[in-house]
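Structure below; questions to follow.
Apart from one protein chain that is not included, each protein chain of the complex appears where it belongs.
So, chain A:
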Amino acid sequence: MLRATFKSLLSRKARLLLSTIAVVLGVAFVTGSLVLNSSLGKSIESMFTTVFDDVDVQVTAERDDSLFASATPIPADVVERVAGVDGVSEATGLVSEGTGKLRVVGKNGKAIPNFGAPVIGQNFTGFEDPMELKEGTEPQADDEVAVSASLVATTGYELGDTLPLLTDGPEAREFEIVGVFGYSGGRDSVAGEQTILFTLEAARANLMTVPDAYTLIDVTAESGTDDSQLRDDIADLLGSGYVVQTGEDLAAEQTEAFQPFLDVFNYLLLGFGAVALIVSVFLIVNTFSIIVAQRTRELALFRALGAGRGQVTGAVLLEALIVGLLSAVVGLLLGIGVGYLGTVALGSSMGTDMEATLVVPWQTILAALLIGVGVTMLAALIPAVGASRIPPMAALREAANTIKPVRWFAIIGGILLALGAVALFLGLTERVGDGDDSLLLVLAGVGLLFIGLAVVIPAIAKPLVSLIGAVLSWSMPGKLGRRNSSRNPRRTAITASALMIGITLVTAVGVVLSSANASIQKFFAESVSADVMIAGVGTLNDSYNVEILDEVREMPEVSQAAAAYIDQAEFVEPGTNDEAAVLVEATDDVTAYTELLGITVSEGDLSDLDRNGLVVYKGWAEQHRVTVGDTVDLRFSAAESAAPLTVVAVVESSIGGEVMVSDDHVDRFGQPDPMQAYITLEDGADKPQVIERINQLLAENPAVTAADIGVLNDQLTVTFDAVLLVVQVLLSLAIFIAVIGVVNTLTLSVLERTRELGLLRAVGMTRGQVTAMVMVESVVISVFGAVLGLAAGAGLGIVVQQALSDDFLEVLVMPWGTMVFYLVAAVVIGVLASLIPAFRANRLNVLSAISHD
């Protein structure tokens, strides 16, 4: 039996290849995700290890965890105390800033957005190893800086140039580049960062605004001293209020900070891997059932010759084991390769000079084996048991692969669909229980509908496939292709289902995204009446001089303008002692601000907002049980103590605000300058021209730009399109596997119909007509899958939209364009998938095909 299985495997290399590809891709995706995640984590870790390589121990002051807080200063005498600790060879006080506050103003006069490695500002303490001065000198005057070669490469500013920097406040300060330095080994940076070195006084003035203090102390240990021991000694000396870390601690902390991002990324990839895997399961099940069906006579002969049922099952499972093992190994290798390439690509896209390190955790190998072997054998189990059930003589007689009835599929599937529909209806109309129960019902309904759909597909395959095929059956080959596709409804159903899964998900995501886009556009159109918005790229020190807004108001084309100040304050939750954060807004023109943003008063009076007043948004008011007349204590970011404020109004609708205070408080905000502004124009104003002139007024404020508020919508659309693209790319693998499924099914069907093909060729069918016949069958199957996917995806998307229609998905918009695209793509896929099977069909020798048994 063992030998027979091996011989049977080797004799059908094409079959082996086809069933292997599916498993290989599934395994590769999952292992690739795991390898990518581990390698990325390891690469980030080793990057930070390099960065903090020269740090023995570092001391910083404990930070306020508020959004707008800057580094807590360390008094100069602390450096002296640290220097006195046993084992300390040198303690250097440093002024350092790398949180994004320091930005370079580009040659276009606007701040250069920075999303990758940071821009670091620091005081100059000498060019010590591994730093190397490349040209110029060290900074000596307070308006001189030395910059890293990476800054020169990124910004284009060179030695001798004036470097405008945004440090504190809305206006740029200018420095002269007197030196450019690199790092040992010809590196421009340690890990992609851009470094600017100031004199100590300039660093204090620009980076922390506190005289005679530092932000951190860099400690060099005497040789032979244990870093951890030294860390603990220094920590004991300084007591609370300080954070003492070794270089290793710092590297670990920074790496840790990346972990949430890595986790999300990993879940995302594994999620898509799971989808790919499910599709692979469909493909493997189908492939094995066809293979077993074709081998029915061979297996029956074994039975007739005395092989037991277990041996027949065993033979099929053994084949699955071999296929699974082979695929697991190939898939694992492929996954490792993909994971490594992904690490390299992501490392360079993050704008860092990250060295990609390959890590293959043992779980990856386990996963590959489990998925490859386990899934393949499970998928082969059903056909294997089926094969052993066929009585030997029935199989030997003739054509044992009779079509099994699909009635039960229709009945069970129909019941499930009905139950699902009822659950969904009750859930959506909220007839039963409260919100959570409804949500559960909706989820249960969707689940039931999906299982029901999967079960009912074989039953609806025949009529639906016939309907789709009707379009294509104008000629005899088309007619034959159409009939062939509805010949074995279960086979067609499984093949199409595999394609359906991917298309369902992309369609559903598409519906939700296009609805979200439309809902947000509608919200903007209805509530926000502003025409122009002044804003930065979204950092916390995007700001401008509020006086500029007065000049804007004087422009004849401008009807209204309102500045927006933002801060994060702390307040004590009423009735408890817990401190919580609250987002605070302020504006210089409350009336204009509320009009422009469509804010309506639901209680109280906005005109009462004075120095001691507070306006709260309804959602926040309900959450914290606050109403007009209550007092709330707020402590702003830059305030020493809390101020008691009385609620004067509760307002509705907002783009995210929680409370509003009078602009009397803004000098105690973390960012005392306004960060944004909303402007409306008079009717008939030349908008681009006005925007141009506002931007001229903002020339000295490089952090912000005035733009048409419609641009925001466009940016939103671009973002949604990007999300959809990522989903499409990730799901394209699942779709690709499904396409292989179509190729697989067709190739095996063609082999199964060898004699029919021989007959057709004998009675005068040309090769072109045979190709057309196979192509029609292929297109019908893939369009069937696409139609199912589009229907299921649209349904799923609509359900999601309906369930969230009260929250933010108010409008339902179908992405007709993309849906039509998927349908057209299905036709193309069908045509492409038919090429190999059609080639095989045409390669058949007519004579041997006729006498084929």
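Following the convention adopted for this analysis, a residue touches a chain if its C-beta (ideal position, glycine included) is under 8 Å from a C-beta of that chain, and two chains touch if they have at least 3 such contacts; residues count from 1.
Everything that follows uses one rule, which is that contacts and distances are computed from a predicted model.
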{"item": "Hidden subunit of the complex - UniProt protein name among \"Chemotaxis protein CheA\", \"Nitrate reductase large subunit\", \"Lactate utilization protein B\" or \"Putative ABC transport system ATP-binding protein\"", "value": "\"Putative ABC transport system ATP-binding protein\""}
{"item": "Residue, one of A:Ala76, A:Val726, A:Ala762 or A:Val828, that touches the chain absent here", "value": "A:Ala762"}
{"item": "Contact partner of the left-out chain, one of A:Met476, A:Ala580, A:Val718 or A:Val820", "value": "A:Met476"}
{"item": "Touching residues on chain A - with respect to the absent chain", "value": "475-477, 479-480, 483-484, 487, 755-756, 759-767, 769, 846-847, 850"}
